[in-house]
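Removed: one protein chain of the complex. Kept in place: all other protein chains.
Every chain is named by a letter (A and B) in the order it is written, and numbering of its residues begins at 1.
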Amino acid sequence: MSTTLVPDRIDAKTWTRFTPGQRFARYTVYFALVLALVVSARSVEIIPEFLWDAPEQMQDLFKRMWPIAWAHYPGGVHDALVETLHIASLGTLFAVIMAIPIGICAANNVVPSKPINYLAKLVLVASRSVNSLVWALLFVGVFGPGALAGTLAIAFRSIGFVGKLIGEALEEVPRGSIEALQATGSPWLSILSKGYWPAVEPAFWSIVLFRWDINVRESAVLGLVGAGGIGLALNAAIDLFQWDRVAMCLFAIFVVVIVAEIVVTQIRKRVL
Amino acid sequence: MTTATPTTLSIKHLSKSYVAGKPVLKDISLDIADCGITAIIGPSGTGKSTLIRCINRLVEPTSGEIHFEGGNLVALDRSGLRLARRHIGMVFQEYNLVERLTVMENLLTGRLGYVSPFKAWLRKFPEADIARAFELLDAVGLGSFANQRADSLSGGQRQRVGIARALMQEPKLLLADEPTSSLDPKTSVEVMALMRDLCHARGIPVVVNMHDVELAKRFADRIIGMSGGNVVYDGGPAGLTDDVLKSIYGGEDWLQ
Partner (left out) sequence: MSSTAVQPPAPRVAFRTNWWSRAAWIALAIYVVYAMSRLEITWDRFVLGLGNGAKFLDRMFPPHIIQPDSLLKGLTESLEIAFLASALGILISLPIGLFAARNLMPVWATWPARAIIALCRTFHPVIVAIVFVKAVGFGAMAGILALVVASIGFIGKLFAEAIEEISLKQVEAVRASGAPFMSVIAFGVMPQVFGRFVGFATYQLDSNLRNSTMVGIVGAGGIGGTLFSAFQRFDYDFVCAILLCIIGMIMAGEILAQWVRKVFLERGKVDEE
């Protein structure tokens, strides 16, 4: 390793005390990794017969998927697909509306109160730790099956993501311009709208678009637990073993996700 | 100019220590008269900037009193401080404009203390404010730049916007924290001249700290020399002899 030798030597000179510790930590990680892998591989339940069977089954699956049931699209897929997009968009919007105040509370320079910062961060972490499918399960339990549950699931899962990034963007706003507004005697809300907002605006839109892109992907599965969207159509087709219709759904998801990604990258390139 | 004009600002026994037991400002008392430029000079790290920032409490003083418009700034609560700050303009070394707003919007941030946040957000500023903003823009020579974004301006132009923003407040006192340190020598002179002319015309006293002694001598009516957190010289620019400068900065090699 020609390039890493030199830094290591510098390491040894300036950080002699820490090098053995670092080494030890690194070897611990390697060892733990290998151990975890070995233990996992030995104890995980895999039925070999199923595995040998897999290529055949896969072939069978693809054979059943082809030809794709294009005719199913207008009647069975289109509405569900549009619903998925609405769930993703509205979910992102609701998330942003809720995430802005929480993100502001999480930024120490905007709200200089440690307890409020920690409380806001706790809310954000809680939101991120629960998968959108779990949020969907919970909201289906509360609101019954349908798009409302899906929209709220997307929204609640996204709060953590959007809020965390908004908070971080706010904390990176240069102190100078904020100080200047404070010196003019501006009220807090005006400093927020005329000092912080212009500074984080590009980051904000970028975060929103990024999350919308992710949400388009995520909202496609929500139907599996009854929370609306194309997942419902997919689930129905799978339950009835109509694999050509499954293929239709998968294809529709594929196209929408790719188009969403292209739209987002284009907007980011042109506008932001 | 320590003549008997009525005082605008009166600092009494001001001390500041960032770390307990290591004061940056040691019991400073000063009266700032009703007009003219007061320049604070001194070596780096001697508390010039801290002194300026203590006046409008961007830095909280540790002890002492600052009397301004009949009240003690140090004793004010948050909202009282906010109202008092509206009457104190400030110009910064790094201009501190809101980069992504237009020049006009930056000027109008000087009025934020008077406009409700909601109206400010909708950019519904009073007609009079907008008219005055245009007037000030003409005065600083940036009349055609109103709709340009601040980040498209040069350093000198930004500082002119900074001065105009401070004057939008119709301040009773202007603080300037190293306003020329980020500018080239020619622009520095232009900016100082602009500040002097505009403030003189409006009768606004200016407290400015600077590290360029020649510039201070050229523009200031009164010079305060600081060293080690104490005021070691207070008088006109003419009295700033080499001996005095030595007592402020120490050593003598740097004097020609």
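Worth pointing out:
FYI, a contact is a pair of C-beta atoms (placed from the backbone, for glycine too) under 8 Å apart; a residue touches a chain by one contact, two chains touch by 3 or more.
Only a predicted model underlies this, so the values are computations on that prediction, with no experimental measurement involved.
The chain omitted from view is touched by exactly one of B:Ala176, B:Leu194 or B:Ile248, namely B:Leu194. For chain B, the residues in touch with the chain missing from this view are 102, 104-105, 108, 123, 125, 130, 133-134, 137-138, 140-147, 190, 193-194, 197. Residues of chain A that touch the chain left out of the display are 1-4, 7, 10-11, 22, 25-26, 29, 36-37, 39-41, 43-47, 50-51, 53-54, 57-58, 61, 82-83, 86-87, 89-90, 93, 125-126, 129-131, 133-134, 137-139, 141-144, 146-148, 151, 217-218, 220-221, 224-225, 228, 234, 238, 250, 253-254, 257-258.
Everything that follows uses one rule, which is that only the chains that are shown with their structure count from here on.
Per-chain Cα centroids separate chain A from chain B by 47 Å. Listed in rising order, the residues of chain B touching chain A in the complex are 56, 58, 82-90, 92, 94-101, 105, 109-113, 115, 117-118, 120-121, 162, 165-166, 169, 175. By the touch criterion stated above, chain A contacts chain B in their complex at residues 176-177, 179-187, 189-195, 198-199, 201-202.
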